[in-house]
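Up next, chain A:
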Amino acid sequence: MSALQEKARELLASAAVQVVIGYGRGSGGAARAVFIREATKAGDLVFDGTCLQNLAVYLMKPEVRKLGKAALVVRPATLRTILQLAAENQIAENSLLALVPSAEEIVLLATFAAIEAHVAALDSDLSTAEKAELQRFTALGLDERRRFWEEQFSRCLKCYACRAACPLCYCTRCTVECNQPQWIPVPAHDLGNLEWNVMRAMHLAGRCVNCGDCSRACPVGIPLYLLNQKLVSDVFTGFNSRSGISARSDNALSTFKPNDPEDFIR
Partner candidate 1 sequence: MRSEAHAHGVGAALSDRVREKTGVDVARCYQCGKCSAGCPLASEMDFPPSQVMHLLQLSAAFPELAEQALRSHTIWLCLTCEICYCRCPMELDIPAIMDALRHESLQQRKVNPRARDILAFHRAFLDSVKYTGRLFEMGQVVDYKLRSGHFLQDLLQAPWMFLVGKLHLLPERVRNRRQLARIFAKTLKARENRP
Partner candidate 2 sequence: MARIGVFICHCGENISATVDVMKVAAEAAKIPGVAHSVEYKYMCSDPGQQLVKNAIREKGLTGVVVAACSPRMHEPTFRRACAEAGLNPFLCEMANIREHCSWVHEKGDATTDKAIDIVRTLVAKVKKNKALQPIKVPVTKVAMVIGGGIAGIQASLDIANAGHQVILVEKEPSIGGHMSQLSETFPTLDCSQCILTPRMVEVAQHLNITLFSYAELESLDGFIGNFKARIRKKARSLDEKLCTGCGLCTQKCPSRRIPSEFDAGLGLRPAIYVPFPQAVPNKPVIDREHCTYYRTGKCRLCEKVCPTQAIRFDQQDEIVEADVGAVVLATGFDIKHGDFFPEYGYGKYRDVIDGLQFERLASASGPTLGEIRRPSDGRVPETVVFVACAGSRDPAKGIEYCSKICCMYTAKHAMLYKHKVHHGKPYVFYMDIRAGGKMYEEFVRRAMEEDGVQYVRGRVSRIFERGGKLVVKGVDTLLAARPLEIEADLVVLATAGIAQPGAEELAQKLHVSYDAHKFYAEAHPKLRPVETNTAGIFLAGACQAPKDIPESVAQASGAAAKVAALFSQSELVREPLIAVVDRQAPPVYSSCVGCFLCQSACPYQAIEKEEIRGRDGQLLKTVAKVNPGLCQGCGTCVAFCRTKSIDIQGFSHEQVHAEVLALLNRGERDA
Partner candidate 3 sequence: MKTGFYPGCSMKGSAREYSESLLALAREIGRELPEVPDWNCCGATAAHNLDRDLALALPARILAAAEKAGMDEVLVPCAACYSRLKVTRHELLADDSLRQRISGLVEADYRGSAGVLNIIEWLGRVPDLEKLVKKPFQRKVACYYGCLLVRPAGVVKFDRPEDPQSMDLLMKKIGADPIDWAFKTECCGAGFSVSRTDLVARLSGQILDDAVSRGAEAVVVACPMCHLNLDLRRPNIEKRAGKKFHLPVIYITQAVGMALGLKPKQLGLQRHKVSPSALLAPASAKPPAGSKSASGDSPASAPLSGSSAGAPASTASKVN
């Protein structure tokens, strides 16, 4: 039995939590989310390089919340999601345990402070490869960028899989669902697709933790992560602010500094 399975078994057996949300094997061996509620089922848990999904998305589902206190198998982005959700008043202190899997010992983080400390030791910056890709893309001409996104968005189905996969898209009413006024046209045409994606990116600015689940969820393979990473980068360079590193900090876009850059303003 792996250390992770052992820890899950222990938590369930002692009723410290009512459910362990982790990764299991789905059909064809792919990793998928599992909800373990009995100590005897702890053996179903796996953790390896294929376990990418940000399981914090389930924390916001009412049906999962009903199960009781949860222990969550986390990746770095998951931890940052938890802090971001806490900062947005969506989850309460002591409502969950985070299990950080590692080869030797499972680190158990029970408080936001513990998660903050753990996250502080991680590198929350974009990776060098991510930065390089952004750089390459930004270096393209304006028209090239426009054509690229027109082509990408022309395939968008407005299926909202990105939204469903995103743990920070927890709004019970999305702007796209508002019809008085109708902010975004309902059909999946080019204008509506563009507006939908701009809107979603803007609503994630200063909040997105770059877990990448939106891109993985997109059935037509639109590189949505590029938009998010662009904003992560801008928010950090412009305002020295990072999402998901504190359970209390204010959002970069609901705060300001009197000396924010304004070289573009006449």
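Keep this in mind: contacts are C-beta pairs under 8 Å (C-beta built on N, C-alpha and C of every residue); 3 or more make two chains touch, one makes a residue touch a chain; residues count from 1.
With respect to how the candidates were assembled, all candidates are chains of the complex that A comes from, given by their letters.
No experiment lies behind these values; they were computed from the predicted model shown.
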Candidate from this complex that touches chain A, chosen among 1, 2 or 3: 2
Residue ranges of chain A touching candidate 2 (in the complex, touch as defined): 88-90, 170-175, 178, 180-183, 203, 250-251, 253-255
